[in-house]
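Before I ask anything, here is the structure I am working with.
One protein chain omitted, others in place.
Coming up: subunit A.
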Amino acid sequence: MTQAQLAQTDAPLLAVRDVSVVFGGIVALNGVSFDMQKGQILGLIGPNGAGKTTLFNCLSRLYQPSSGDILMEGHSILKRPPHRIAEIGIGRTFQNVALFPNLSVLDNVRVGTHARTSSDIISDSLRLAWIRRSETSVNTKVHEILAYLNLEEVAHKTVSGLPFGTQKRVELARALAADPKILLLDEPAGGLNHEEVHVLGDLIRRIRDDRHVTVLLVEHHMGLVMSIADHVVALNFGRKLAEGTPAQVQADPDVIKAYLGSKDQ
């Protein structure tokens, strides 16, 4: 890529290029491509088995695509092991919440800063001056995020005892603690009631605006996607079915067919 291209403001933050995933003969993803622009909320939709989660797992480096490439700011992420994508600014939440259940809210969010800090076991054991300074700045940052997400009251509580909705916010806080450029949200509305979904939508938009985070939303809940996404990509049977604004995708005959079934079936 030339420098002129890089300098362009509309160079995508994340580019998915012709990604295919094959599991022992079953094609889970078939040549999917799309771009994510900085500051966008991109909704990834599709019926069950469409390949949403497979694509998500490629982005978070749990799966290795059989072909194609994923570029973050022009650089391939496919050579990075899963623990080295947080440092380039890709953060994520999990479908059914994957927190550290025995740790406090505070510690869960502190773990989120791992990729942005450094230490070694000897300095940590001796609690050297630079470790103490680093811990102080971690604490300042963590408390700021907890305040931002209204979690200060439960800061010292163990997460396993918290209500599901609160746990989801803790997971968001943990992801934000790593200063992500892109936040991958895996079905954030799952398990939430109507009111909570509405609040979540506002929250995602607020995070995007306040913290300049680009959001990839993998979601079943059409209402949520259509109300907050700037751009929607629809998948079905591992292929990209349609792409565009929420209104365009909603009106797309292929998408309607995939969700509702065609007349002649």
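Observations on the structure shown:
Keep this in mind: contacts are C-beta pairs under 8 Å (C-beta built on N, C-alpha and C of every residue); 3 or more make two chains touch, one makes a residue touch a chain; residues count from 1.
By our rule, contacts and distances are computed from a predicted model.
One chain of this complex is left out of the view, and of "Gluconate 2-dehydrogenase gamma chain", "Planctomycete cytochrome C", "Branched-chain amino acid ABC transporter permease" or "Anti-sigma factor antagonist", the protein name its UniProt record gives is "Branched-chain amino acid ABC transporter permease". Among A:29, A:58 or A:99, only A:99 touches the chain that is left out of the view. Only one of the listed residues, A:48, A:64, A:125 or A:193, touches the absent chain: A:125.
Take subunit A: the residues that touch the chain left off the picture are 60, 62, 82-87, 91-92, 94, 98-104, 107, 110-112, 114-115, 117, 119-121, 124-127, 131, 134-135, 138, 156, 158, 174, 178.
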